[in-house]
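As you look at this complex, bear in mind that one protein chain is not there, while each of the others sits in place.
Order of writing sets the chain letters: A and B. Residues in each chain are counted from 1.
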Amino acid sequence: MIESYIPIFIMIVGAMGFAVVMGKMNEFVGPKRPSEEKLSTYESGMEPVRSARERFSVKFYMVAMLFIVFDIEVVFLYPWAVSYKLLGTPGFITMFVFIAVLLVGYFYVWRKGALEWD
Amino acid sequence: MDLFTILFYVFALITLGAACVVVFSRHIVRAAFALLFAFFGVAGLYVFLLADFIAVTQLMVYIGGILVLIIFGVMLTQKQINVDIKTSPVQTWPAVLIVAALAGVLIGMFWSTDWARMGEISTATTATTPKLGEMLLTTYVLPFEVASVILLVALVGSAMIARRERNT
Partner (left out) sequence: MGFQISDIANNAPLFTLVATGLVVILLESAKSGKPNVSFIVSLAGFILSGLLAVGGLKTEDVSFGGMLMNGSYSNFFAIVFCLTGSLTILISKSYLERFGQFRSEFYILVLFAAMGMVLMASANDLIIIFLGIELMSVSLYVLAGFFRTQDRSNESALKYFLLGAFATGFLLYGIALVYGSAGSTNFSVIHNQAPALMKNQPLPDSVVQAGLPDSVVQAGLPDSVVQAGLPDSVVQAGDSGLPAGQAGLAGTIFLLGLGLVIVGLAFKVAAAPFHMWAPDVYDGAPTPATGFMATAAKAAAFGAFVSIAFKMIGSTSGTISNLLAVIAAASMILGNVIAISQSNIKRMLAYSSIAHAGYMLSGIAAANVEGQAGVMYYVAAYACMTLGAFAIVSILERDDAANLSIDGYAGLSAKHPVIAAALALFMFSLAGIPPLAGFFGKYYVFLAAVKADMTWLAIVGVLTSLISAYYYLRVVVVMYFKEGEAAVEGRIGMSTVVAIAVCAYLVVQLGVYP
């Protein structure tokens, strides 16, 4: 049973190793000609470091909240997807009701303008 | 000591170490990121308990969701980002009493549990996720649908509270 996780462990170790090796290699191999523009965090993006006193907009909270709700929905989808063949049509209808209820919420949030950024 | 035993201790170490950082760090962002590793370590421990669905849920909901929310929450809070958290103990003695009682229960559990029998359980169990999916959509169909309604209410409620003020 636990043996089936071996690929995942290898994957984790591989991914970590790859990231570390690539990062370090860049440090040793890459040429270094720093300029002020290049040293900024995002060369053509916005300045990420600002005064910490500024408050983040409540928009971020809204997005995070929506994300969590649909994240949990996915968690419920997962066991259904695994045993989909076994459950057949009744399972499909049950899942449809589940998603339909959440779709109502999605529709509400959408119409209320919570998905618009400005 | 086989590979799994070593891996188990690695995960246990990650969890414990990260949890210690969360508790003792005076920097709230650092604590939040340490929580990431604590959650990750716990997910690994779930795998060792053969609770594959719980492990996946832990990864998706806690690491993917709750932690993002925590970091957002930290950032939403004014002036808190670089401020040291200052706590001072209040009600030391009741706390000591309760902690001692809880520790006693946990240690009691630890001693009285027949750990040797756990081996039998681990060989007898198969993947839990398909079984869970089956149960969730047959026997536990009502709790399943009620869960969707709770999510709906959470959605509507948070949209209501966080709604931007219109100029009407």
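The rule is short, and it goes like this: contacts are C-beta pairs under 8 Å (C-beta built on N, C-alpha and C of every residue); 3 or more make two chains touch, one makes a residue touch a chain.
As the structure is a prediction and not an experimental result, all values here were calculated from the model.
**Q** Out of all the chains shown, which come into contact with the hidden one?
**A** Per the touch rule above, the missing chain touches A, B.
**Q** Out of B:29, B:69 or B:149, point to the residue that touches the absent chain in the complete complex.
**A** B:149
**Q** Contacts of subunit A with the missing chain: which residues?
**A** Within subunit A, the residues touching the omitted chain are 90, 94, 101, 104-105, 107-108, 110-112.
**Q** Just checking the interface: what residues of subunit B touch the absent partner chain?
**A** Touching the missing chain: residues 112, 137-143, 146-147, 149-150, 152-154, 156-157, 160-161, 163.
Everything that follows uses one rule, which is that only the chains that are shown with their structure count from here on.
**Q** Rounded to the nearest whole Å, what is the centre-to-centre distance of subunit A and subunit B, using the mean of the C-alpha atoms as each centre?
**A** 18
**Q** Applying the document's contact rule, which stretches of subunit A touch subunit B when the two form their complex?
**A** Checking each residue of subunit A against subunit B gives 1-2, 5, 9, 52-53, 55-56, 58, 60-62, 64-69, 71-76, 78-84, 86-87, 90-91, 94-95, 97-99, 101-102, 104-106, 108-109, 112-114.
**Q** Quick one: in the complex, what on subunit B touches subunit A?
**A** It is residues 4, 7, 47-48, 50, 53, 56-57, 60-61, 64-66, 68-69, 72-73, 75-76, 78-79, 81-82, 122-123, 125-127, 129-134, 136-138, 141, 144-145, 147-149, 151-152, 154-156, 158-159, 162-164 of subunit B that touch subunit A.
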